[in-house]
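A protein chain is absent from this complex, but the other protein chains hold their places.
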Amino acid sequence: MLGLVLRRVVFSLGALLFVSFVLFVLTAAIPVSPARAVLGFQATETQVHQFDHEHGLDRPLVVQYGAWLGPVLHGELGKSLVTDLNMNQEIARTLPITLELVCLAFAFAVGISILLGTVSALYEGRLIDHAARMLAVLGVSVPGFWLALLLILLFAVDLPWFPPGGIAPISGGIAEHVRSLVLPVFCLAVFYVAILSRMTRSSLVEVLSQDYIRTARATGLRRPLVLRYALKNALVPVVTVAAMSFGYMFGWALIIETVFNIGGMSGALLDAINQRDYALVRAVVLVFTMIFLAANLLADILNAWLDPRLGKAPR
Amino acid sequence: MSAIAAEPMAARVSASQAETAPVLEVSDLRIGFGQGPNLVAVVRDVSFAIMPGQSMGLVGESGAGKSITALGIMRLLPRGARQLAGTVRLAGRNLTAASERDMARLRGDVVGMIFQDPLTSLNPAFSVGRQLTDAIRAHRAVGTSAAMGIAADLLALVGITSPRARLASFPHELSGGMRQRVAIAIAVACEPKLLIADEPTTALDVTVQAQVIELLARLKEEINLSLLFISHNLDLVAEVCDVVSVMYAGAIVEANRVEAIFGMPRHPYTRELLRCVPRLTDGSGPLPAIPGEPPRMETLPPGCAFTPRCSQAHHRCRLPPPTVADADGRVCCWLAT
Partner (left out) sequence: MSVTMGAVRRAGRLAPLMRRGAASLGGPTGIAGAVIVAVVIILAVFAPLVSPYNPVTISLDHQLTAPDATSWFGTDQSGRDVLSRVIWGARPSLEVGIMAVLIGLVGGVGLGLAAGFYSGGWFEQVIMRCVESIAAIPLLIWAIAVVGILGVEPMHVGPFVFSNQTKVMGLLGLLYIPGLARITYVAALAESRSDYVSARRLQGVAEWRIMLGDVLANCLSPVIVQATLLVAIGIIIEAAISFVGLGVQPPQPSWGTMLADSRNYLFSGEWWLSLFPGLAISITVIGFNLLGDGLRDVLDPRRNTANFTA
């Protein structure tokens, strides 16, 4: 098991390195230098060249990469050329907001999915199963950001229950803070509730038809215990997908944050793109990728831990 | 400290002598699949009884309805199957009328069951110890550590070495024979009166088979366990069982003491079955087989179901044959009249 974990960690780090290099190449190969963004489009060629030289932008690509990579490995993401802000600070300011949104949505999605999926499996073929299936198709097909627009229309304009945008800070009171999070969390989670609940359902249905569940019943175990047995077996594939979903959620959080005007990392990324602040784009994408790789790593570890057959050597 | 308390053998014997009521009594059991015009009966009016301490073999071809009968007794029928008629009495209790809660109380406590494939019958995600202790604590009010002790004793009882260490093992870490022993331990954890064994050795190597059979025989002695032994392997049945019921196309065609069945089979099907068992003393000729195809339950002929393959079929076989009973057994055939 330890061997598996180590291998995955090494692979993740390698992937991160590879990804960072690709990022660097992309941003450095852009014909339009950040100089233009800073100095304005009226700047002369000489001024642009001087800017480039000052910031080492005319050195060979590999050298630039090395110079960038060094501090990054120490956790220093450097300074933005355009806004002159320290990027570590920028990310430290915006990341917690996004993290809170995604973690809440994830917890909500997993909880509701297991509930919904279990009920669907236990009442397989009945009305509630079919209803859940139709809701799942809707959940997977209706774009979260459109749902957000509709909900804003409904709640902000007609029924003033939830604020239409922004996150009320905790300093303003927990209740207000939570209320402002309800709509964004819901819109972000819907897609994943649909997917995870269907996975739970099909996995549980398959497990319930297995011989070992029949043995459990033949031993006289009561229904709640049999269900607990079945869930442990059934949730193995679901947990893996859920952990991966955590990573993917950050992508969709970006869109949701835009709709609700939440000042999280997505806003930072989009602003950086608009301002051609490629250094910040690099930094933000790197952080996102790190989180994503960590989520996948966690998924692999959880998978190995939950299914004893995987982590151990075959007999 | 074992749940299999070693009561003096004498006390057990006299107790069983006092119980002349059968441990299991199946009367006219009828089980079918499907609905309405698609209804197919796969177990047709099956009746038998098992006395305390007795072991009964249920033999027949694959698809004869043996496993379904066992599942029907346990009320663990697969989806789509249901009991159509008949009653099942377990230690005097009417199972047919029992609620699911009552059944859960009886399963494991009064009747246990082991299945054919020990790899799929044990939960791969839980340790052996966990599955055993859950089985024990389902019916006995003991704490976890006490249950672990009992579990270790159970593993020792079924012949597993270093039982304490084995408690932490997972099913996939054990060999096939050990897994089946664990399954047996789980099934007898609460000293049931009856153990149903559905082809318990079919998925095992021949050498391991012998060990499992020997274990079952030993359990029969040590805890006075009644046994319903389902198999298509007649040699094993001859070793383990006191009485035998022969099943064909969902119905019992002959039932008798094991010596009578093997020594003096009366039903043509039983005779064919015995003829087909290869013997070392046979010459090197072609393997004998019963002519014809196994019956399709949807299209059984009227009268005796064995007619198409019976070498002694005659015109009377078009009508359902009567059951002719005598001192030890019964046979369901026109030839016996």
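The chains carry the letters A and B, assigned in the order they are written, with residues numbered from 1 in each.
Everything below uses one rule, namely that contacts are C-beta pairs under 8 Å (C-beta built on N, C-alpha and C of every residue); 3 or more make two chains touch, one makes a residue touch a chain.
Since the model is a prediction, treat every value here as computed from it, not as a measurement.
Put simply, the hidden chain is in touch with A once you look at the whole complex. Of the listed positions A:152, A:188, A:216 or A:304, the one in contact with the omitted chain in the full complex is A:152.
Summary of contacts with the chain left out: across A:6, A:92, A:107 or A:138, the touching residue is A:138.
The chain not displayed touches chain A at residues 11-12, 14-15, 18-19, 23, 26-27, 30, 32, 137-138, 140-143, 145-146, 149-150, 152-153, 156-157, 164, 195, 199, 202, 241, 247-248, 250-252, 254-255, 258-259, 269-270, 273, 278, 281, 284-285, 288-289, 292-293, 296.
To be clear about the criterion, only the chains that are shown with their structure count from here on.
Centre-to-centre separation between chain A and chain B, using Cα means, comes to 54 Å.
Residues 74, 76, 79, 100, 104-109, 112-113, 115, 117, 120-126, 134-135, 138-139, 170, 172-173, 183, 186-187, 189-190 of chain B are the ones touching chain A in the complex.
If you check the complex, the residues on chain A that touch chain B are 209-223, 225, 229, 232-233, 236, 306-309, 312, 315.
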